[in-house]
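Structure below; questions to follow.
Apart from one protein chain that is not included, each protein chain of the complex appears where it belongs.
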Amino acid sequence: MGTAQLIQNLLNGISIGSVYAIFALGYTLVFSILGIINFAHGAIFTLGAYLTYALAVGQFGINGLLSGMSLERQLPFALALLVGSVLAGAIGVLVERFAFRPLRNRGADPLLALVSSLGVALVIVNAIQYLVGAEIYTFPAGVYGELPPALMFQVSGHPVVIRTVQAIIFAVCLLILAVVGYLVRFTKFGKALRAVAENPATASLLGISVDRFILVTFFMSGFLGGTAGALVGTSFGVAGPYFGVTYGLKGLAVIVLGGLGSIPGAVLGGVVIGLSEAFVPADYGAYKEAVAFAFLFIVLLFRPQGILGRKQLQKV
Amino acid sequence: MGHFLDNNGFLLVTLVQQALLAMSLYFPLAAGQLSLASPGFYALGGYIAAIVGTLDYFAPWRASLGWLVFPLEWLLAAAASALLALLVGIPALRLRGIYLALATIAFVEILRVLSLNLEITGGAIGIFGVPQLFESRWGYIAVFGPLLVCTLVFGHRLERSRVGRAFRAIREDELAADAMGINTTRYKVLAFVIGAVLAGVVGAMSAPFLNTWNARQGTFDASIAYLAYVLIGGSRSIWGPLFGGMLLAALPEVLRPLKDSRLIINGLVLVFASIYLPQGISGTLARFSPGKRKGALPAGEPQEDA
Partner (left out) sequence: MKRAALLIVNCLLFAGAAHAETVATPIPIGIALAQTSNVALLGEEEVVGAKIAEKYFNAQGGVNGTQVKLVFQDTGGDEAGAINAFSNLINRDKVVGIVGPTLSQQAFSADPVANRLKVPVIGPSNTAKGIPQIGEYVGRVSAPVAIVAPYAVKEALAENPRIKTVAVLYAQNDAFNTSESKTFQETVVQRGLKIATVQKFMTTDTDFTTQVTAVLAANVDLAIISGLSADGGNLVKQLRQLGYKGAIIGGNGLNTANIFPVCGKYCEGILIAQAYSPGGDPKNAINNALIKEYRATYKKDPPQFTAQTFAAVQVMVEALKKVEAVTKSKIGKLDLGKAREELNKAIRTGSYLTPLGKINLNQGGEIHQETFYVARIKMDANGKTGKYIYVK
């Protein structure tokens, strides 16, 4: 592998890895607090992409209930992304309120939350299809302004290229990670959040409203998932209501690799899996899908707490 | 009656088939192990039946054995599933709760990608023209039905046996079970293998039933669907997966008249069932009878091999 190829793969891997990272953050936040996996997270990812599309472009296609309709007002893309993600976060809150909280209040088997979130995912995905069909929606070329489509430079005589959209996605992801990192590390809110994650019972004794923090967590989780979906959508198009499924699955590998419930772990896991996929030779591209899961399996067998996870003693 | 079966024969057999798959997840769960590996073994069993049924290499077998080749396929599927379950289970079952679930999801996905790319599994298109045991789809009740009865009897007896008591002890508290001198690893692997063998045999029976086999059989979606069957049905007795599998598998078909919105409703039913039937259908029924047990399965913590 030449230097150019190496650099190219690194760039590609970091770019897609950063999206995995913010997507997986949403998973891991919920897990850190509730100890459950929200299987609706992939659907929220999809939803974020559709919401942002509706706000920024607003033209619906030829299938579904809204076929042929278009929204009168469009938002500038950056604002649409923000509002779309906020809405995705709001849906996340609704999901927690109606699908998770009743289970918690009843002290039900935590596994039921998996089933309940699966139900939510079914509802979201099929509602999207019911409304706007399964066709591909794409953002117009100019959503990021009039930038050249790609940057190209030469490394020892070979071309290395970065698509502008990749660079922008990477920048947005970095920004989001910085904000989330700041929130969790340095604010009062973050401390409370970690306290709830550590031990909900003690936290509530300390006067922290656990339910409220869980709601906030679901909002952040939905927001991050929605942003990730919208960003991927601008890069490759919104390929039908099911396009979040692969990310939903890979996200699982990402959070386990980094350490379930660990925020820096989710970021590291995202980048590691993004990079390893980028380094799969194109001829074996068919096996690329399996890379994340091979990682998942091996990590679980040899280091189940993940790269950055803490080793926990078993509670008796 | 004939009409009714013409219309619904395939669906009825599908319900039995799905109930069996739910049971394949129930057995590990009975020993406290959340394994979502069933679709992987189901896919494996199906491929074995499809390959033995169509590949030229096996033509002499088919010619000399006649219809007996089908039971042979089931046996092969059972053996292969047991072997693979041992290979995967012994290391993976050190994990608990959600960690084991994730490891088994990875296992299913790896198998899926492999079968999508191998020559012998027919790539993306899969294997078609799988030889038939019966003319009509309803006829397959003659294989799935007895398997269901056997599994029910087996499950029922197991609950009352020494092994079943060991399973329960591990499920309630693994450390305590270990302290009591129960070889927890052995029983956990045993439960995992029982589930795998059942899923493998169901797969081998399903390849002729569906006429074809491909990498779209046995996916992550299926893993979660089976989990839903067991939990909505009730994970505390073998009747739970039976009820859950049959009812939930029937749901999309029952909702068929709703057309475009049927899967939305299907999703809502799952949410409501989780909330309002926390003990599952069988658990809710059992609440009215004496001798109910309570307690939930712990989500588990990551655990190093001690």
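Think of it as A and B in the order they're written, each chain with its own count starting at 1.
We adopt the following convention: contacts are C-beta pairs under 8 Å (C-beta built on N, C-alpha and C of every residue); 3 or more make two chains touch, one makes a residue touch a chain.
Everything quoted here is computed from the prediction, not taken from an experiment.
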In the full complex, displayed partners of the excluded chain: A, B
Option touching the unshown chain, where A:I36, A:A56, A:L177 or A:V245 are the choices: A:V245
Where the unshown chain meets subunit B, residue by residue: 1-3, 5-11, 14, 116-117, 123-126, 128-129, 132, 134-139, 141-143, 146, 210-212, 214, 216-217, 252-253, 256, 259-260, 262-263
Touching residues on subunit A - with respect to the absent chain: 4-5, 8-9, 11-12, 15-16, 62-63, 68, 126, 129, 133-138, 140-141, 149-150, 152, 158-161, 163, 232, 235-237, 239-242, 245-246, 278, 282-283, 285-286, 288-289
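As a working rule, only the chains that are shown with their structure count from here on.
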Touch list for subunit A against partner subunit B, complex: 35-37, 39, 98-99, 102-103, 106-116, 118-127, 129-130, 249, 252-253, 256, 260, 286-287, 289-290, 293-294, 296-297, 300-301, 304-305, 309, 311-316
Subunit A partner contacts - residues on subunit B that touch it in the complex: 34, 91-92, 94-95, 98-99, 102-103, 105-107, 109-110, 113-114, 116-117, 175, 220, 224-225, 227-228, 231-232, 235, 260-261, 263-264, 266-271, 273-275, 278, 296-299, 301-304
